[in-house]
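All protein chains of the complex are present and in place, except for one that has been dropped.
Our next item is subunit A:
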Amino acid sequence: MRKTKPQRVLRNLLAHHQTAQRTISTASHRQFENKVPEKQKLFQEDNGIPLHLKGGVAEALLSRATMMLTFGGTAYAIYQLAMASFPKKQD
């Protein structure tokens, strides 16, 4: 017996749902999307921002923290070297 229109619509819907389900189940559980084109656009934007800061505001903070630790540490190392170079007199 030929299927009625509602029966055919429902069957197509179920078939599509099954296909969609199959597709999802073979993909990574965490659903990683390909964001590379967005990143390419972001990092190729002609805005004069240097590469190491081009990713966002947080990078300026990370960069500044790195500089402070590095230069601060260097100053401290030189100070310790100066202290070690002139030993205190024993009484």
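We take it that a contact is a pair of C-beta atoms (placed from the backbone, for glycine too) under 8 Å apart; a residue touches a chain by one contact, two chains touch by 3 or more; residues count from 1.
Basically, contacts and distances are computed from a predicted model.
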Which of "Cytochrome c oxidase subunit 3", "TECT1 protein", "mannose-1-phosphate guanylyltransferase" or "Proteasome subunit beta" matches, in UniProt, the chain that is not displayed: "Cytochrome c oxidase subunit 3"
Interface with the unshown chain - residue positions in subunit A: 26, 28, 30, 32, 34-36, 39-40, 42-44, 50-52, 54-55, 62-63, 65-67, 69-71, 73-74, 76-77, 80-81, 84
